[in-house]
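Heads up, one of the protein chains got dropped from this complex, but the rest are sitting where they should.
== subunit A ==
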Amino acid sequence: MLDFQLAHARARDAVHTPLDVEALKSALDGLPQVTVRSLAPDRATYLRRPDLGRSLDPDGLEQLPAGDWDLVLVLADGLSARAVQQHAPKLLRALMPKLSGWKVAPVVIATQGRVALGDEIGGALGANLCAVLIGERPGLSVADSLGVYLTYEPRPGRRDSERNCISNIHPAGGLSPEAAAAKLAWLMTEARHRRLTGVELKDDAPALDAAAPPVIEG
């Protein structure tokens, strides 16, 4: 029973630990990058006001160069900054070599962010696809699980059913960053080819190497 209480205490601590933006930047192997934040000023507001976590602080807009981008990758703290801190750089390292020929926008690091913040970021950049790598809600056994949400033609107002998701990316029996990168590359190629994401884009790849969402973290 006390082990359970300790695990719960650790999970609650994970929710409240902030993203170390400088450390994340230096872990990205020199990829071009920009930093933005949502309208939620702190964790307490973030937890009660998901609408603010989905909206970009206007100061961030000038950081986002509009262009003919095929893809933007957004790294957001979500509910577990540790997940992004620890697993997102590895996932990008495995993903980037698979994207030859893709025009990829600078990586966007977003704090106090929710999934739909990617819609505004992708819209401002004019990107065709947006992949948001975000910390999932911490559990008792895993407090550092990463999720990826892929959206075709990201624009404010996109519905959750218009996204595909890869969840449970973590080292404690979840999907490895390498396997997640392979799955994401498959989904991105299909999405570009079929010009959509969401429930219409069925993940029909062979069994047991993928993931999509049971629930979308607002």
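Side notes on the structure shown:
The rule is short, and it goes like this: a residue touches a chain if its C-beta (ideal position, glycine included) is under 8 Å from a C-beta of that chain, and two chains touch if they have at least 3 such contacts; residues count from 1.
FYI, contacts and distances are computed from a predicted model.
The complex appears with one chain absent; UniProt names that chain "Ethanolamine ammonia-lyase large subunit" among the candidates "histidine kinase", "Putative peptide transport permease protein", "NADH-quinone oxidoreductase subunit E" or "Ethanolamine ammonia-lyase large subunit". Considering A:8, A:155 or A:194, the position touching the chain not shown turns out to be A:8 (whole complex). Residues of subunit A in contact with the chain left out of this view: 4-5, 7-8, 11-12, 14-15, 47-51, 79, 136-143, 145, 159-161, 167-168, 170, 172-175, 198-199, 202-208, 210-215, 218.
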